[in-house]
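Removed from the display is one protein chain of the complex; every other protein chain stays in position.
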Amino acid sequence: MKYSKKDLIHPIAGSRWNHIWSGFVGDKLAVLALIIFIFYCLVALLAPLVAPFDVNDPAFMDLINSEIAPSWISHDSRFLLGTDAQGRDLLSVILYGTRLSLTIGICAVLIQATLGICIGLMAGYLGGRVDNFLMRCADIQLSFSNMMVAIVFLAIFQSLFGIAMYQQLAMVILILVIGLTEWPLFARTIRASVLAEKQKEYVDAARVMGISSKRIMFRHILPNTLSPVLVIFTVQIANAIVAEAALSFLGLGMPATEPSLGSLISEGFSYMFAGSWWICVIPSATLIILILAMNLLGDWLRDHLNPRTYKD
Amino acid sequence: MATPLIQISGLEKSFSTNESWLGQWCFRQGKLARHKDSVHALNGVNLTINQGETLCVVGETGCGKSTLARAIMGLTQPTAGEIHYLDQRIDQLNDRQRMFFRRRMQMVFQNPYASLNPRMTVYQTLSEPIAFHQPQLSRIEIDEKIETLLASVGISASSSDSYPHEFSGGQRQRISLARALSVEPDFIVADEPLSALDVSVQAQVLNLMIDKQAERNLSYLFITHDLAVVEHFATRVAVMYLGRVCELAPTKELFSSPKHPYTRALLSAIPRLDSTTAQPIRLIGEVPTPIEKPIGCVFQARCPHANQRCYEELPKMLLQSDSSSVACHAIEEGRI
Amino acid sequence: MLIFLLRRLVQACFVMIIISVISFAIQDKLGDPVQQMVSMAVSSDEREQLREQLGLNDSFLNQYWRFAKGAIQGDLGTSYHYKEPALDVILKKLPATLELVFCAILLIIIVATPCGVLAAIKPKHPVSRLLMIISSIGLSVPIFIIAIFMVYLFSVEWNIAPSFGRGETTEILGLWDSGIFTKDGLSHLLLPSLSLAIALMPIFVRLIRAEMMDVLQSEYIRFAWSKGLSAKRIYFIHALKNTMLPVITVGGIQAGTLVAYTILTETIFQWPGMGFLFMDAVSRVDTPLVAAYLIVVGGMFVITNTVVDLIYGLVNPTVRLASHGL
Amino acid sequence: MNLLSVSNLNVNFKMKKQELAALIDVSFTLNRGERIAIVGESGAGKSILGFSIVNLISKPGYIKSGSIKLENKELTKMNLRQLQEIRGKRIAMIFQDPMMTLNPVLTIGDQLVETIRSHTKITYKDARNIAIEKLHNVQIASPETRFDQYPHELSGGMRQRVIIASVLLLNPDIIIADEPTTALDVTIQAEILQLLLAICRDNGVALVLISHDLGVVSKVAERTLVMYAGHIVEEGPTLEIINDPQHPYTQGLLNALPQMTLPGQRLNQIQGSMPSLTERPTGCAFHPRCPYATEKCQQEQPSFIHSGVSSVACFLVEDMVNDFANQDEEDR
Partner (left out) sequence: TTLEIALNADPVSLDPHEQLSEGTLQFSHFTFDPLLRWEKSGQFEARLATKWQRLDAHTMRFFLRKDVTFHSGNPFSAKDVIYTINRLKTSPDFRAMFNSIASASIVDKYTVDVHATSPNPLLLNIMAYVFPMDQAFYQGRDEIIKYGKTFASQNVSGTGPFVYISRELGSRMELKRNPNYWDTNSPGNVNKIILTPIRTDSTRLAALFSGDVDFIFPISPIDIERTKRTSGIHLVTIPSTRILLLHMNQNRRQEFKDVKVRKAINLAIDQSLIVEKILKGHATPAGQLSADRFLGHVHDLEPEYDLRKAQDLMKQAGYEKGFRISMMAPNNRYMNDEKVAQAVAAMLARINITVDLKTLPKAQYFQEFDNHAADIMMLGWQSDTMDSNNLFEFIVACPNNKTGLGAYNASEYCRPSLDDNIHQANREMDQEKRIILLQQIEQTLYEDAAVVPLYWQSLSWAAKNKVKIQDIVNDQNYPYLGDLFIDE
């Protein structure tokens, strides 16, 4: 068969990134999402500077101040968003919580991506037995939800380091748990793209030139498979943050002394009926807006990079 | 006669279609048996390519033309048979050993939109093989080399920092040719390099290939569907059918007196501008798929002249009076 | 077909062995089961004795060997808390979870399909824009927040639906306790299945939309238009069937997510299903039950994927299961 | 009266920032039973023209102005329901790639029967009989078994036959065939073309054949339109165009064919390539590649003039014709 018509359509002239950028500026929603995301990142980075209180200060937590409503209700100007049940300034806690959640999300996805990309590349490029084996592993991995893996990991870490160590390492462990559970998504997507890219003749051309497999994999194929990765990356950060929140909600996540957004929500939930709604609602809103922004960004990227994400 | 540049003998290649080990088990007559499905893309191909000539390979879709090209280039490992490059056997080399031959033999691909890495500029595309094969060259020498290369294929050197998508199909195909030429080979395999191009652009690329051949005494293995191009460009033509060469002849002889029934049908089917040729010869029957290894003549199922012998015995390539060779029992027996 | 199933079986065994090792490895890492069984006043000697009785002091290999031997005969150990074979306990809770999941999936199919199709064929229409906005937001609200607010609004503030449990159940065929045949049971099913459905719906609406839009671009749809077929036929016969292929595969993959979500929903709604049982077992350190749960879920995943593959093969004629060897 | 007349058709693509013109002032007519061909290089707008006749241009594209009349009915103004009446029944289309044109999840039979049943009210059984008969007509062996098969079980040539059968089901007046054989082997191509030709001849169906292969065109069409960058640049009887092309583009196209040069010699290439929609030059779109281009060509769009049996849009020809006319006048 001769080759399909689709490839023939001339790509639009001008630099690819230029094109993407110009499309981006045109899309108000995407710009808004990006601004929100950057804002969150800044806030997370600068939390120690912007937070009105230092959460590490022993005096930060004072029971006397517990459950003060946000300043527009209580008119207590010390606490803009009110305080939680422990008397911590909610704004500061949320800032630090966002920092934690984002760190966990991004680091976890970095792990996922690294693992997934390497495995996907290998499976796709080498094919055959290797491919079969790796994809079976991915299947098995998928059959555990991260909730279950988290429990398994917690247990293993605890027996390795002892319970006391565990809480110091909670963040690292969460990153590992979330990072190690969702790599199949990356792997499968990359593999699918690699399989498609491998068919393309530029790979053969490189082989004919005698270029080594490793170089072909990483210098030729990988850059061409990155657009789906970018899309999944943003969406997965959102997912990772949600996963962390869910684990914290079940009491398997960050310890109460170092609350992430998820643990704040889960803790605040018990105050819903009591009328101190802000302890739950404000962190929830913070989380939802962050995730919404990430998802919108992912959507936009998906539409504009038009990548082939994993389907089968 | 001088040693041919490339000599291919008894080349076979089969692809297995059920890779996984478990998938190979199936029930046959109520018993569990292991069974490997395979596609026999090449079934014993013998060819030679001489220095400075253009050997065109024609044949219908799926007859194994690309597989042949890929086997020569070492992109697939043949199942059986030998490939020689000037007396040296090259079909069983590993990547390291093949390195030398990579410089001697190069390839141009069909799809100009897929054969260039979309994430690499023209400069990167060209400098990679040069730097790889001639590590002694300095930066400046490489730059110079690329400049001359680009100029020689008619691309302005100023666009060397552009990405492939900024070029039209014809330009890309010329860049592909430049890439192949960058290591200064003396043999180029071109797998349908024109089929994606428009007539007007086709001419540009074909001209370039003709020019380069004259310039460097290149040899081509040229795969195509387009018999008009073959007639124009080829020194000799090999007609393939279902993984075998069924007729091999100098161009003039082939077009003036096609012998093999398939060649005849093929030539009669070309929609020519001028002639008001008679009806094309209609081939009855299904185009077979090369799942089963054929016994007898591969063309048997669609051949109007097939007899019992064609079903049983493999026809041999026999030299004809006009220096063409044909593998056909009917011709051997003088039935046609 | 048979070979296909056989292949799945081998794969399943492989999965099972890995899962069993892992789940067994965590056995005594979750905490001390004995602590849960005795009162505070019981002396440490007594506890040690009990531990000995339970075989908790044996070496890991010994314990695993015992476990594996039992597992081959379908005995995944005995739950400390329920004092019954762990498998039985889980299977007893299975109907509840399955009903919940089934209702959620039904809701998803009923709602997501038309929404996705609408959003795909009329992308500019205000309704489909609204749908997309809602699904974007829906995708961003974690399920536990959805569930919490559902409880808060529907049962506490408005008192429309019960907030926990399964309500009245009827037994059918003597092996299935069903809640879907009584009004009470259905009303209990409402909130949990709804929140499960809401959490997964956006994924499917968007997926169906994207796939449908892809399919609508294809040549054969254009050909169908050129044949003068009615829009209904083109959308629902030509396009939808092709759309469903990737949706089915993704659906199979989402099974893992579904399991995670059932854990969350069941915990919040006190739904007496497997997920709730699992969390309970974890906090009770009922390790045999935890291990059995992991194994059962792994098994279910393999089964779901097999079923998904079978369905895929049915819908997609180009994938012949026969070609896997019949 | 013409069966189909297209006049001053303009088709645009509405992109984010700009409007791109894909077809500019295209006019032609088609008579009952006539076979015409549209040739041109890739991207000339041939397919767009084909699709716009049945109003099937894909999304950002729309018909900006102009009219398409089927007998007396204006197609551009019709609503979907009316169009559905026309499509398939009066005007049928064959697409380029038989591999992609049939829905992979429906059987051949389903796809044939639904076409009949959506236009006429007959029973499934009758429809099936018609379908099988048509399959037989396109020389498919054992149509009964094929009827229940899925497209992937058929070879490419077979599928193209099925597609031809499916457009024949309702005996349309016009068949638009958009490169029906490009994806096929030469031998199969010949068979399909013959089949198409025979069917058109036998049933008096008008054919619009879209192709870039002048050889194919010469075998089938009575009249040929040459397109370049959204314009029709030359129109006339096929033989005339092949033997005596007027427009420099047509000339170039023909000259570039390998047959036109001696074996082993360089071909007569046209420089450059066809512009994409975004970079269409002013004036005559062909002027950057035209060896005879003048100042005027860069600024003005030549109009379509009759010269002999064919019509051409080129200042060169226009000047020549004018010269002839002047000479005539002077002579007189």
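The letters A, B, C and D name the chains in turn, as written, and every chain counts its residues from 1.
Definition applied: a residue touches a chain if its C-beta (ideal position, glycine included) is under 8 Å from a C-beta of that chain, and two chains touch if they have at least 3 such contacts.
Since this is a predicted model, take the numbers as computed values, not measurements.
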| item | value |
| --- | --- |
| Chains on display which the left-out chain touches in the complete complex | A, C |
| Given C:L5, C:I18, C:M37 or C:I109, the one touching the chain that is not displayed | C:M37 |
| Residue among A:V31, A:L45, A:L63 or A:V172 that touches the chain left out of view | A:L63 |
| Residue in contact with the excluded chain [from A:Q86, A:T103 or A:S212] | A:Q86 |
| Those residues of subunit C which, in the complete complex, touch the missing chain | 30-32, 35-46, 50, 53-54, 78, 80-84, 151-152, 155-156, 159, 161-166, 267-270, 272, 277, 280, 282-285 |
| Interface with the unshown chain - residue positions in subunit A | 58-64, 66-67, 85-87, 158, 163-164, 166-167, 251, 255-257, 269-275 |
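Here, only the chains that are shown with their structure count from here on.
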| item | value |
| --- | --- |
| Each chain counted as touching subunit B and subunit C at once | A, D |
| Distance from the mean Cα position of subunit D to that of subunit C, given in whole angstrom | 54 |
| For subunit D, residues contacting two or more additional chains | 42, 97, 100, 156 |
| Overlap residues in subunit B, where contacts from two or more other chains coincide | 61, 168-169, 225 |
| Interfacial residue positions of subunit D with respect to subunit C in the complex | 51, 54, 56, 58, 80, 83-89, 92-93, 95, 97, 100-107, 114-115, 118-119, 150, 152, 163, 166-167 |
| Sites on subunit D touched by subunit B in the complex | 41-42, 155-158, 185-191, 193-194, 212-216, 218-219, 242, 252-254, 256-259, 261, 263-271, 273-274 |
| Residue ranges of subunit C in contact with subunit A within the complex | 11, 14-15, 18-19, 22-23, 25-26, 29-30, 136-137, 139-145, 148, 152, 156, 210, 245-246, 249-250, 253, 256-257, 259-260, 263-264, 267, 279, 282, 290, 294, 297-298, 301-302, 305 |
